[in-house]
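Note that this complex is displayed minus one protein chain, with the remaining chains in position.
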Amino acid sequence: MTVVTLDIAAPAIDAVVAAHAALRAKRPLVQALTNVVSSNFVANVLLSAGASPAMVDNPEEAALFAGVADGVLINLGTPTAAQVESMRLAAAAAQKAGKPWVLDPIAAGGLPWRGQVAAELLQFKPAAVRGNASEIIGLAGLGGGARGVDSSASPEAAVPAAVDLLAHARAVSASGPVDHVVGRVDGRTVLVKIGGGSALLPRVTATGCALGALVVAYTAVASDPLTGLVSAHVHFSVAAELAEAVASRPGSFAAAFIDALDAVDETSLRSRAKIHPAVLIP
Amino acid sequence: MTVVTLDIAAPAIDAVVAAHAALRAKRPLVQALTNVVSSNFVANVLLSAGASPAMVDNPEEAALFAGVADGVLINLGTPTAAQVESMRLAAAAAQKAGKPWVLDPIAAGGLPWRGQVAAELLQFKPAAVRGNASEIIGLAGLGGGARGVDSSASPEAAVPAAVDLLAHARAVSASGPVDHVVGRVDGRTVLVKIGGGSALLPRVTATGCALGALVVAYTAVASDPLTGLVSAHVHFSVAAELAEAVASRPGSFAAAFIDALDAVDETSLRSRAKIHPAVLIP
Partner (left out) sequence: MTVVTLDIAAPAIDAVVAAHAALRAKRPLVQALTNVVSSNFVANVLLSAGASPAMVDNPEEAALFAGVADGVLINLGTPTAAQVESMRLAAAAAQKAGKPWVLDPIAAGGLPWRGQVAAELLQFKPAAVRGNASEIIGLAGLGGGARGVDSSASPEAAVPAAVDLLAHARAVSASGPVDHVVGRVDGRTVLVKIGGGSALLPRVTATGCALGALVVAYTAVASDPLTGLVSAHVHFSVAAELAEAVASRPGSFAAAFIDALDAVDETSLRSRAKIHPAVLIP
């Protein structure tokens, strides 16, 4: 992949600080259609970070509520037939109402049934897609590409797949030790890398799911989806660093991380954010 | 609303202390039909406070188990078609068996499908209804009243709606900075207000749901539903104060709160309970 130094206005720390201020001021209502493992943790992450969660995910109410919420999370972790029906209804309703929705395509590349669901959902044009590298590669492969799934993929290796997904979504991220986020600025494709975080994050279940939910909250208040996606990653990474400073094992880290999501402020964002200079992808 | 000073035996600290002793002695079995976000937290709150949880909520077993349990929680947070069928079966079975059941009408006033479910469930005569102010107002409005839903309602504003719901339930509470609880004593309608608590409670997901579950446990052991409802609110508020003394952000508060529910005893109840003198509602 050839990249060149960027001379245009990709999201950087000032944009993240502004998005964080907007999050705290507006307290967006996030409708989460998520997996059963994550639902409690996702709700607590949203509450602590500064958003308001609501897990309305039955077919009877999902579409109605998508018109009320400020944004919608669709997470494919433990889909059931009924929840999948709700996902289609909520994504369609969000698109129609002009509300951002975010796809977290857990295992979509490895399990054909949910893979087909994910491919269908892309038609409703998510504001953002967030996954780990393998999931991004797998999701892009569903569109007909031949990349397949590599469960040990690095976020860097997922960048071409993430760029492919910009045909459907405004911004796409592959999470990992260094998060890789792609989107378009002034018609050009840019890559923003975000370091920091903590090796304890993947030792706590549903942290990736919770990041996906935080992406919804930020895309609901940020100036554009790419800025929202970058801002959510930065808030998450800074909080993980703060938590790691006071906890060294997964159980205490999980509680400290919830505390830290609340504690993150402009000062900690400016002193700890590790946003690499954006680069253009030709 | 005109109120007068009460000269009759509404629940006060001695009744709360007695109910708490009964809870610890009898360890009531609470069947919880609750939302997926809350189920783990609800179970841990019940265990820590001194009750025994069981989440039997499928249509095949819900009615049978309602005859075995000491009380039933029906929480409308994330209803599915199958869970709603279970709710009807469990509420009917509890009523038939003379077991107390408690309705937590989450968002019943704002979402028509679950609103209709809530209205139907009221026919099975819950021992108590617990909600935030908007939910109590919304639920009462379903009966034909025109109050509608105000998401920023104060508990005080929900008192007329709570009184209306006494047509269906023996006691009703609207949670908030000061909880407002209504019921009947010697044929007269009384209001008991409970202060204390913590501003961190609404920063942790499912704390309201967990309070609803604790209401079931207390109504299963208390002398009457109003005493049970007041006692659950007091136990909850005192525990929140104890937790706030050792934790200042949501993640550590959640763990400290579970600890504190266990730690609450007669001494802390008597020294920290903030039960306002009961008043009559003409």
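Letters A and B mark the chains as written, and numbering starts fresh at 1 in each.
Here is the rule we use: a residue touches a chain if its C-beta (ideal position, glycine included) is under 8 Å from a C-beta of that chain, and two chains touch if they have at least 3 such contacts.
Source: prediction; values computed, not measured.
When the whole complex is considered, the residue among B:A9, B:L64, B:A167 or B:A245 that touches the unshown chain is B:L64.
Note on the undisplayed chain: of the listed residues B:L47, B:A92 or B:A119, the one touching it is B:L47.
If you put the missing chain back, the residues of chain B touching it would be 36, 39-40, 43-44, 47-48, 53-58, 60-61, 64-65, 68, 82, 254-260, 262-263. Contact between chain A and the unshown chain involves residues 35-38, 40-41, 77-81, 107, 110-114, 203-206, 249-252, 254-255.
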